[in-house]
Structure formats: structure tokens, C-alpha cells
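As you look at this complex, bear in mind that one protein chain is not there, while each of the others sits in place.
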Amino acid sequence: MKKIEAIIRPEKVALVTEALAEAGIVGLNTTQVSGRGVQKGVMHVGRGGMTIKVDMLQKTKVEVVVKDADAEKAIAIIIENARTGEVGDGKIFVSTVTDAIRVRTGERGDKAL
Amino acid sequence: MKKIEAIIRPEKVALVTEALAEAGIVGLNTTQVSGRGVQKGVMHVGRGGMTIKVDMLQKTKVEVVVKDADAEKAIAIIIENARTGEVGDGKIFVSTVTDAIRVRTGERGDKAL
Amino acid sequence: MKKIEAIIRPEKVALVTEALAEAGIVGLNTTQVSGRGVQKGVMHVGRGGMTIKVDMLQKTKVEVVVKDADAEKAIAIIIENARTGEVGDGKIFVSTVTDAIRVRTGERGDKAL
Amino acid sequence: MVNSGDTGWLLASSALVLLMTPGLAFFYGGLVRRKSVVGVIMHSVMSMAIVSVVWVLWGYTLAFGPDAGHFIGNLDYLGLRNVSPTQANEFYSANVPHMAFAIFQMMFAIITPALITGAFAERMKFSAFCLFTVLWVTIVYAPLAHWVWGGGWLFTWGVLDFAGGSVVHMNSGVAALVAAFIIGKRLRHGEEPMDSHNVPFVMLGAGLLWFGWFGFNAGSALAATGGLGGGATLAFMVTNTAAAMGAITWTALSWKFGGKASAIGAASGAVAGLVAITPASGHVGVLPALVIGCGAGAFCFLAVQVVRRFRKVDDALDVFAVHGVGGTWGALATGIFAGLGTMGAYELAEGVSQGTQIYKQIVSILVTWGWSGTLTAVILIAIDKTIGLRVSKEDEEIGLDIAAHGDAAYPANPT
Amino acid sequence: MVNSGDTGWLLASSALVLLMTPGLAFFYGGLVRRKSVVGVIMHSVMSMAIVSVVWVLWGYTLAFGPDAGHFIGNLDYLGLRNVSPTQANEFYSANVPHMAFAIFQMMFAIITPALITGAFAERMKFSAFCLFTVLWVTIVYAPLAHWVWGGGWLFTWGVLDFAGGSVVHMNSGVAALVAAFIIGKRLRHGEEPMDSHNVPFVMLGAGLLWFGWFGFNAGSALAATGGLGGGATLAFMVTNTAAAMGAITWTALSWKFGGKASAIGAASGAVAGLVAITPASGHVGVLPALVIGCGAGAFCFLAVQVVRRFRKVDDALDVFAVHGVGGTWGALATGIFAGLGTMGAYELAEGVSQGTQIYKQIVSILVTWGWSGTLTAVILIAIDKTIGLRVSKEDEEIGLDIAAHGDAAYPANPT
Partner (left out) sequence: MVNSGDTGWLLASSALVLLMTPGLAFFYGGLVRRKSVVGVIMHSVMSMAIVSVVWVLWGYTLAFGPDAGHFIGNLDYLGLRNVSPTQANEFYSANVPHMAFAIFQMMFAIITPALITGAFAERMKFSAFCLFTVLWVTIVYAPLAHWVWGGGWLFTWGVLDFAGGSVVHMNSGVAALVAAFIIGKRLRHGEEPMDSHNVPFVMLGAGLLWFGWFGFNAGSALAATGGLGGGATLAFMVTNTAAAMGAITWTALSWKFGGKASAIGAASGAVAGLVAITPASGHVGVLPALVIGCGAGAFCFLAVQVVRRFRKVDDALDVFAVHGVGGTWGALATGIFAGLGTMGAYELAEGVSQGTQIYKQIVSILVTWGWSGTLTAVILIAIDKTIGLRVSKEDEEIGLDIAAHGDAAYPANPT
């Protein structure tokens, strides 16, 4: 199984997750994160307007665990729906998951997805 | 080392983490996530009650890195304490962690857990 | 590629991320998590001051995916900047990422970081 | 004569009391789980909307229409006809327009059912809630208000309830207990934590309640100077004093027994003190107010522990423990302390001894408990048998914010 | 004669109206995306700051200075000279100090431009917003206030606008539509969700608005008893009634057509009801208020749907649909219902039939739309051509909280 972590614009989450569902990839979860990439972050002014620091931008991480066979499909769908062509569109990271378990039934492996 | 990510009902987090601690698994962290699985998500109505979209349900991700030997024990404890038998009980994903470091001391590997 | 997940004090995040940027490691994301380690957590009192439960402490997870070659450098920077020497300084976990994709361009692998 | 000073004060007080309901929305909203905050706020907001309409149509005339048999008001004021915006109704107050009195009373009718909602939070059908509000204000609230304030039998008999210890607090507190019992416990209640999701909201709500309560109690003199009981100034002062003592007492008890000086405890204690001083506020002096506030903090704190131990009922936000118990203590304390320390601003009616007054207060307590408990049960059972009282298990699991209102308080993926 | 009862009430009302602007800040702030809440709140707060200064320097004299040609006030009150803090200005009210009247009017001038900001939320340059506020209050607001309230031609001619249906609501609503059109849509509007990030904030804002509106409408009698129209008490009662009906109606419609009893709908409906009753509040009775509130809920609900379908314009927070449409309905309804059900507290001017009054109201609607629409456009285009109206694409993407104000509402990495 593969875990696909896509860090995308929050505004694109609804599009991405709907498209994934249409392609049969229902199970997933999302987290609010802050991030910095090429789009480097911005100045922040404290009380009195003098203490300046760098802040990060708000992103959403979409995490979806899929069968190995579905990984490329999922990646393609995410790219298609999260892209604006502007800096800040985000990154996708892929890693290996060794097992999955459905809490309700105890089922394991691909069946648990 | 194994990383166990359990996406469970927020209401079950206290039970799960207490049970883990009793079994000697103290170190862990939790994150608020939103998720969608068999329990598909729900309609959301905007201002004026016309713009409808799909929203996700709130879950908590419990993340615990354990020695390989402890993985099955941890999984069993989580299942036991997070289960209601209803849809939405959640998923557990297992993956491999290649190293762990304790920031305070710089210790590495299993000792750092 | 390596994914480095550092769970540190929220107060240290700015220091850590600035130091990483200076070392050329710009891309990263952060998440608010709650955690428990040696620093075990604390009592919580409900309404009327009678229902007692254990709560967890607020931490920030800094997640950065780097080329294999950069992993040790990143770890060293994080340790240096996140350390106070007190319990609660945090943990770093390292795992393997099999692929990375830049959404905007579709570039893959190390180039996408 | 209708005058601008008293009228201005009554209108300002009415606005203050109105604000208590949004205050309550935040007090309650902060105390529930994150998935239920909008639903809880909606209970308060829709109480404002529904009761306002019921009141002008038929509520006011039932409660404050010319007395019919010492039991109910007649229909002379249906749709507020004959309720002048410029002339006084001498029976209630010669100093303010009749309609200003109707406005002020409306605000009490709004908040009373809103108080109850804390008991059945997170699990009642919204349609059932709406229907319940209409019926309860009409059947339970209006007659009781008539008896105590509108010239009904408790009024004539000399029961003291300056600003609503029985009409508002005992009434809603007992109804809450009954409602919690009839609707049943929240899913997995007692097994899972169901703690407050936002303590600052609780404190904001408590702050607005404290603020608005000055209108509630000091406005109940129906005049800025002179007026009922010991007058607005006395009521204002003892209100603040009891709130303060309630907060100190509850905080201290939580510190002693729970190990921490709980902020939710401070807020709850302030509310408990405010509840208990309500019936007494125009009738007692400052030192009795300290005692009343202290008692309120202690008794309500205790009641929360006791009710929570009693696992059969899930009065989600402790409405009974705070308003039922606090209101009862206040009604009793009114009898005990009436006339004390008011420097002549208020004295017991001629020929009435402290003992007699206590007796009257006890009767009013029993009447209120019986009336509210019985009729609330009848209404809720009737609703349950017809349109149903409780949401589906799925909706409760998801949370009413999304399931019933389609508005997640803090959306899963904010943009 | 200047008296303490009426003056106290007017000062209290002024404070209530002032609080509406922070209330609006939260109503609007909750409705926008998380990255824009501070920017939206700043719009309201800076309206308070900027208009307060403009008002005392030259705004008040332009609006309420002695009439010059039925078009504008002269400069007698420049810098508030000749505006006594103790003596009345008999033309406006004999019962309160002239300066108290100037204070009360100031609060209206503050909130009106703040209302507009919902239209161009999340994308206007802060410098442009500041300049716009100064110019708009001076050029658009002050003359219209003079015409309707300050002795100008609509006033003399007998147009009824008790508390600001045209001066405040239509005026800001139409300006909002024009502003939304000129500044253009938010990036990717219509393609991405731009929903409210915090529903409790919306409800808090609505609660404060409802509360403050009692000052807005009942204060507009300029006296606690007697005073303009049917007086403060009548205005207070109908204000509450219309708010309630508006909330019920909008909630019901969202339930019927959207499947859920929306909380944002309840809040929006209450505001719509309050908007519509504003011009009518001293002129109509309680039953007409029910109709006005119900109409407001329905028409504004409908207007939101219609405007949102019209994809060319992005009136971000539906200012036109609520204030423009609600205000227009209110102005019309004032003509239809004026004098009805007020029990003699208010009657149409002698010799004026209901038909004539409706005609006058329609004229006032057309005048307000034309005046506000045209001049707002002129001002905005002028600003656009000079200092520029809209932030850069990058700043909009990042969000104005950080980009313009350097204050993330809820920092990315809170400590």
C-alpha cells in the first residue's frame, strides 16, 4: 500500500476530494498545516509594528492510503484538481505503508482501505 | 521501529491513550484531522441554504512510534479501546520508521522512544 | 528521500525553520499536535472540579522532506535550535519517502523538493 | 405618570436582558462538544425569534392580560391590542408605557425556555425544539408568570419573586431535569469525555450574563427610582454582590476538592449567585446578598456533583443543578432575608412575619416544581409520540451542527 | 426642555449603536475566509476611527448644519463649534443637548460605510479603503442625511425614514453593489468555496447587532417618552418583532429549500428584519412589524440567491441583498403601513393619504439608489485611477490579515 500526502491549497480540497471519490477513492483524511516552499512566507508585525518575523501560509494536507495499483491514478487526480499554475500549488509525497487495519472489523491489508 | 497511525473517533482518544500508557507505551502524539471513509461525509448548506457541498467528519489521528516488537500489542490495544462497532470507528496504518532521535539528549534508535 | 518529522516545542518553531532556511532547506510544513512523552501530561479538572482526566501538551510537528544527503544536516539543525535541555524538548522521527511531486509542474523526485 | 427617566431605564434594561440570551448561547456553546456548538447557539437564537412572536400574539395576554379567575390572563391584549406604547397600565406601573412593560416581560419569556435547552443539548430534533418552545411558553410559562406577577393567586397571596426565581429559574431548572430524563442520555454518556470545547466562549457568555443581569434584576423595579421593592439601585447592588460571592465560593470549592481553581467553576458560580439573588434582589440588603451568593455557590456546586453521580439522567449543561437548585435556594432565602439590611427601602408587608413569608415561599417552590415538572413532561411526551423528540443515532454521532443546521462551526477545511 | 431622562436614554442609545460596529465586525469576520478575518474587522474598526474624526470636523455640519438650499448643511457647526453640550438645538430636539444629538447621528455615520465593506471584503487596498471612507461619508452620506433628516428637501416634502432605511441601509446596500462591481470578483470566485470560517463569530455579531439595534431604532425617537413618531417604546417593540420574524422566515426557507435550518440563515434573517423595520420603526404597530419582518426574510433570502446566480458580481457578504433589498422593502413598507396599529401614537401627517405616502417613499427610493449608485461609482473609479483600488494578486492569495495588517488572526504556529 502507498500513502500519498498532498500538501495543497485549502481552497482546492473540496475539488480534489470529490474527484477522488468519483474515481472510487473514498477513504482519506485531511489536516490543516502551515507551510513554506518556493512561496517563502511573509513578514509579520507585532504590537507596535516593530517586531518582525516570518510566518507561514496555511495549507491543507490530504492523506490517502491506496493500493499500490491506485497510486498513480490518485496522484494524477490530485495534480489535475489542485493546480492553478501559480507558486504555492503544493507538493505530493509518496511513501510505503506496511499494513492497514479497519478498527471496526479488524480486517487487515488492502481489504481495510 | 514502526509508526502506527490510528485515525479514530475523538471521543475515544482518552481511552486509547490511557490504555497505551498502562501497557507502557507512553510516548505518542495526536492531531485533529477530518476524514471520510465508508462513513462518507455529509451535506453542508451555505448562506441562504442553497450552495451544497460535502464536508468531512472530525477525527483524531493518534500517532505512536514503537519498537517493532511492540507494534502488534499497540494495535490490539487501540482496536480494543476505539471500537464501538459502528461505521466510523476508523483505520490504523502501519509504516516503517528508520530512525528516532530524542532532541534533549541526542539519543537515537529504540532508546529514543 | 527522507521525511524528517520533528515534534518540538511550539516556541522553538520559528528558530528551527529560520535555521533550516539559512541552510538551504526551505520547503517544509508544520502541524499543531498534542503530545505525551517522558513529560507525561497533566491533570484536567471538569466543571465542578471533580472529573479528573489526563490531558496532553501542545507541540508542533515540523515535517520536512529532504534529499537523503541532507537528512543528517537537517537533524543536526533541528536539535541545535529546538533544545532547551529540559524534559519536553521533543523527538525526531525519520522515514523513507519513495517519491515527491511538485503539483504546479509535475516534476518528480529530488527536483520536486 | 409616564416619565422619561423610568421609561429610559426600563427600555435599557430590556435591551440588557435581551443580550443575556446571546450570552447564554456562548455560555452553553462553549460548554458543549465542538460538533454541537452551532446547534446550541441556535437554541438560544430561535428562542429569541419564536418567543418574541408568540409573546406579541398570545403570550403576553395570557400572562399579563386582565386576570381571569386568578389563573390566567384574558384575551384583552391579544396581538398586543390595547397595549399602548404611550400610556401606562397602572396595575403594573404608572411610570412607564404599558408596551414598555410588555417588552421587558418578553425578554424574560425569551430566556426561560432558552435556559432549558442546556439539558437536552446535542440530541433534540430541531423541529421538536421549535414546537416545544411554542407549547412550553404558552402552557407552562404564561400561567406561572400570571400567578406570580400578573395578578394571579400567588401574587395576591403575597409570594415574593422580585425578578424570577420561580417563574424563570426554578421553572426552567425543573423543566430541564424532566427533559433530560425524557429525552435520555447522549450516546455513550458517562463512557466518553464530553467536555467544553472552548473555555473563552464560556467566559464571554458568563460576562454577558452578568452584565445583562443588571437589567434583569434592577429593571424589575420597573423604575429607576422608587418602583417595586427596594428599587433598582438596591437590586443592582445585591445582584453584583451575590454574583461575586457565588464565583468566589465555587472557585474555592473546585480548588479545594479538585485541586485547581477552575475558570468554568468561577463562571458557573457567578451564574449560580445571580440565579439565587434573582427572587430576592429587591427585597434584601447587601450582607444577606453575600450569604445568598455564598450559599448558591456551595449548593449548586454540590448539586452538580450529585446529579452527575446519578447516572440515569444526562442534564448536559447542569441546568437543574444551577437554575433549579439555585432558584429554589433563592426563593427560600428571599423568605429568610426579606427586609433585612435594606435600610427601610423594603419591608415585609404589614402583618406578615418572617416565618409566614418563608411558608409562602415554600408553597411557591412546591407549586413551581409540581407545575413545571408535570406539564413539561406532558408536553415532551406528546411531542415524542407525534413528531418525535430525538435525532437519529447517525445525526447525533455526526453532531447537530452539520446534521441539523448544515453549518459546521469551524469548518473541517477552512480556506 | 433638556432633561435627564431623555438625555440619558439618547446617550445610552448612542453607546448601543456604537457597539453595532464591533458587532458587524464579528458578523462579517465570521463569514469570511480564515485568512481575511482581521482585515474585515479592521474595516469596521477603522470606520469607527475615521468617521468619528470626519464627523466632528466637517461631517456633522454638512449633514445637520443649518440648511443651505435644502441641499446641504452650512458650515456653522464646523469642528462642532456652536454645538452645545448643554443646550438643545430646538430644530432637532428640545429635550437633549445639541451635542447629544450630534453624537447619536455620528454613530449612524460610522456604521453606514462599515456596512459597505462586506461587498469588497478580502481584496481592497487598505489605503483605498481609508480614502474611500473619508470621501464617501463626506460626499454621499452627509448630503443624503441632510435631505432626509437634516431639514433638506426630502425631509420637508414628508418622506418617512424613522431610523435610516434610506440613509443607512439602501444607501450602503446600493453602494455595496456598485463597489463589488467596480473592484471585481475575488480570485477564483465561483470556482472555490469561500465559506464562513467561524459560525459562532457570526452569531455573536448578530447578537450584538440585535442588541444595539434597540438604540438605533428606539433611540431615533430622540427621547425616552414622547419624541418623534410613535416614540421609543413603539420603535423598540416593532424592532424586536421584525427581527424575530425575519429570523424565522429565513430559517424556514433555508430549511425548505436547502434541507437544513441554517444558523447563518437565522442570523441573516434577523438582520434582514432589523434592516426592513428601520425606516418604519416609529411609524407602524406590532402586527405590521410581523409582516415587514416576514417580507424582509423572504425578499432578502431570495435576493441572495438571485445575486449569487448573477456571476458577474461578487458582493462577498451579500450586503446588497440584505441592506439594499431589505432597506428598499422597508422604505416601501413604511408607506404601506405607516400609522397602522400604533394606537394613536403615530398617524400620517394631516392631508397625506396612504397612497401619497407610498408615492413619496418610492421617490425616496429612486433618489437614494440614484444618488448612492452614481456617486459611489465616481468615488471608486477616481480612487482606482489614482492610488489604485485593489491589492496585488499575491497579497490577495496570502490574505489581507498578513499581507496588509501583519496580524494573522490565529497564527500558524501559536505558542
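To keep things simple, chains are lettered A, B, C, D and E as they appear, and every chain counts its residues starting from 1.
The working rule: a residue touches a chain if its C-beta (ideal position, glycine included) is under 8 Å from a C-beta of that chain, and two chains touch if they have at least 3 such contacts.
No experiment lies behind these values; they were computed from the predicted model shown.
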item: Residue among E:A102, E:M170 or E:A321 that touches the chain left out of view; value: E:A102
item: Contact residue for the chain not shown (choose from D:V56, D:L154, D:L253 or D:A267); value: D:A267
item: Residue, one of C:I25, C:M56 or C:A112, that touches the chain absent here; value: C:M56
item: Contacts of chain B with the absent chain, listed as residue ranges; value: 10-11, 13-14, 30, 32, 60
item: Where the missing chain touches chain D, by residue; value: 3-6, 8-9, 12, 16, 33-35, 95, 192-200, 203-204, 206-208, 210-211, 214-215, 218, 223-226, 230-234, 236-237, 240-241, 243-245, 247-248, 251, 254, 258-264, 266-267, 270, 285-287, 290, 342-345
item: Where the unshown chain meets chain E, residue by residue; value: 2-9, 11-12, 14-15, 18-19, 21-23, 25-26, 29, 37-38, 41-42, 45-46, 48-50, 52-53, 56, 79-80, 82-86, 96-97, 99-100, 102-103, 106, 126, 198, 201, 204, 401, 404-411, 414-415
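FYI, only the chains that are shown with their structure count from here on.
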item: Identity of the chain that, by mean CA position, is farthest from chain B; value: E
item: Pair sharing more residue contacts (C-beta pairs) when B-D is set against C-E; value: B-D
item: Between chain C and chain A, distance of the C-alpha-averaged centres to the nearest whole Å; value: 17
item: Inter-centroid spacing, chain E versus chain D (mean Cα positions, whole Å); value: 33
item: Averaged-CA centre spacing for the pair chain D and chain A, given as whole angstrom; value: 48
item: In chain C, residues with contacts to at least two other chains; value: 14, 30-32, 53, 95-96
item: Sequence positions of chain E contacting 2 or more other chains; value: 34-35, 192-196, 254, 258-260, 262, 264, 412-413
